[in-house]
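Written below as C-alpha cells is the structure these notes are about.
Heads up, one of the protein chains got dropped from this complex, but the rest are sitting where they should.
Then we have chain A:
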C-alpha cells in the first residue's frame, strides 16, 4: 500500500508537499532521471514515478544525508548531479532535527519511498546500509559488498524469518545442535559443518530461498556482463541478495542498467513492498516446517498433548519440561552467551514478564554479548555479530515467543550492526553498538514512559475513579505520578487469572498510599458504573489501531465502551507495529494450560485434578488478545495523545526513525 501511495504522491507534487513522504519521492525521481535508468522501469513504482520526474516540484528535496554518506563509494553521482543538489537542499528539516548528524541517513527512512531510496543509495554506497534498509524485514542479512553469494545465502535465512517465530534456523543453533548430537538427521548439516567454522550457511535454506538466490546470481551475472567495467566495487555489493520475493524477471530487465542502478531502483520497490507486508509468521500447523524447526531447536520442547484445535497454528508446548532440560544443557550450549542464557531462563520461568522488562532484559543481555564479543579471524564484525545475535534470538524465542516490542528492538539492533561503518575498529564498533542499545533503552523505553506519564497525567482529575487492568508499567507510573502531584483519585485494579499480576500492582499502589479497589475481571461490569476513566497498557499497537495486549484487555475495553467510559491506552511508540490483526486467534501466544486447572490460593477449587489430559477436555491459556480500535478512545504514546486511527501514521512516519536513533 505504501508503495502505491507514494507513487501517487510523486505524481502530484502538491500532495506530496504536505506529508512526510515528500522527501522520499525526489530521490526516486533522481534515479529515474539518469538516461540509463530509463529502461529500468521494470518496477511499477519507477514507471509511475518517472512522469513525475518531469513535473517541476519545488518541494522535492531529498535529504542531504544520502548524498554525503554515499559520496565515498558512490559510482553514481554523475548520473544525477542535479538531483544531488536538490537533495542537499533538503526539505527535511524535521528529520534532520530529529537526528543528530551521525545518523545522517535517517531522514531517508521517513518516507516509505524515501526508504526505498535510501536503500538504493546505501546499496551502492555502503553495503551495510543496504542491509539496514532491509532491516525491517531482513534485519539479519547483511549483504555486505563483495561477499560471495553463499555467505549471503546463509544470512538470508535467518533474516527472512527474523520477525517470525521461526528464527530457529539459526546457524549457530544448528551447529550447537549438531554438537549435541541432535542434528545428525541433516546430512547437509553434517557436510557443511566442517567446511568452515561458520558454515551454517546453506544448510537451512528453503527451496524458495535457494531459488531466489540462484536467480539473484543469474541477475548479477547478467548485470555484470552488461555493465562490464561499470561494475565497480559497488556492484559486488549486490545486495542482490535477494530476498526471497525478488523476481528474476525484474532483475534481468534491469540488467542493462548499471548494476548499481539496477539495485537501487529494483530493490527499493521490492523492499517497499515487502517491508510493508510483515513477514508471515511461522504457522505451527505446517508439519514440515515445524519438524524442521524442531530439529534445530536447542530447547527440547514436548508438544502439548491436548491441543485446542483452533490454535494448531500456534506453538504449544508442555511447560515445565523445558527448564530442567535447558538447565541440564548449559555446558553443551557453548556458543550461548551466559547473559543471554540467563535471560532466556528468566523468560522461561516467568521471572521476567511485561513488555518493557523483557525488552530491556534482552537488550542488556545483548549488550553483554557485544561487550564480550571478539571478531573471529577472517570474519567481519557486522556479519558475524548479526548471525550471533540471530542465534541468540532464536534461543530466546524457544524460551518464550518474542513480543512485538522485542522484535522491534532486535530489528533496531541489527540495523545498527549492519550500519556500522567498515572503517570503525572493533572496539569502536562495539562501543558504538553498546551506546546505541543504551540509547534505545533510555530514549525509547524509559524516556518514552516519562513522556507518556506526563501526557496521561493531564487526563486525571480530582475525584476520578481510574480503572486499570492487570499490571502495566506505564499505567503504574502514571498513577504514581498523579498521586505525587497530589491529585485525589481512586484506582480500581481489575485482575484475572491465571497470572494475577494485578495483585502485584495493587500491593505497590497501596504501599504508595493510593486508595484502591480490587476486583476480578468478571465483576468489571459491576464496577464500571463508578469508573470515570480506564487506563490500559498494551503489548503492542498494530497499524489498524488494534491494541494487542494481555488477554482480558479487550473485555475491559468493551465493557468500558458499553458504559461510555473513555479508554486510554498507554503504549510506547517503539511497540507499534505495522502488522494488522482483526482477531485474537490468528496470532497469539499460548501459555501453560495446566495453570488453569489450579486456582492460586483456592485449594477448594480442584475439580479438574486428573482431568487435564483427558481427550475430551482441553485447557486453553491465551496470553494476548486484540482490542478493536473502536473501543479505544485514545492512545497515549511518546509522540503525544492520538486516536487509534493515527497509529498507522505514527508507524509509517516514525517507525523508520527508530532504526536510526
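One rule holds in what follows: a contact is a pair of C-beta atoms (placed from the backbone, for glycine too) under 8 Å apart; a residue touches a chain by one contact, two chains touch by 3 or more; residues count from 1.
Definition applied: contacts and distances are computed from a predicted model.
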The complex's invisible chain, by UniProt name, from "ATP synthase F(0) complex subunit f, mitochondrial", "Translation initiation factor eIF2B subunit beta", "Nuclear cap-binding protein subunit 2" or "4'-phosphopantetheine phosphatase": "Translation initiation factor eIF2B subunit beta"
Chain not shown: contacting residue from A:314, A:361, A:460 or A:509: A:509
Contact footprint on chain A, counting only the chain that is left out: 308-310, 495-498, 503, 506-507, 509-527, 529, 550-552, 554-555, 558-559, 562, 583-585, 588, 596-597, 599, 601-602, 605, 607-608, 611, 614, 616-622, 624-627
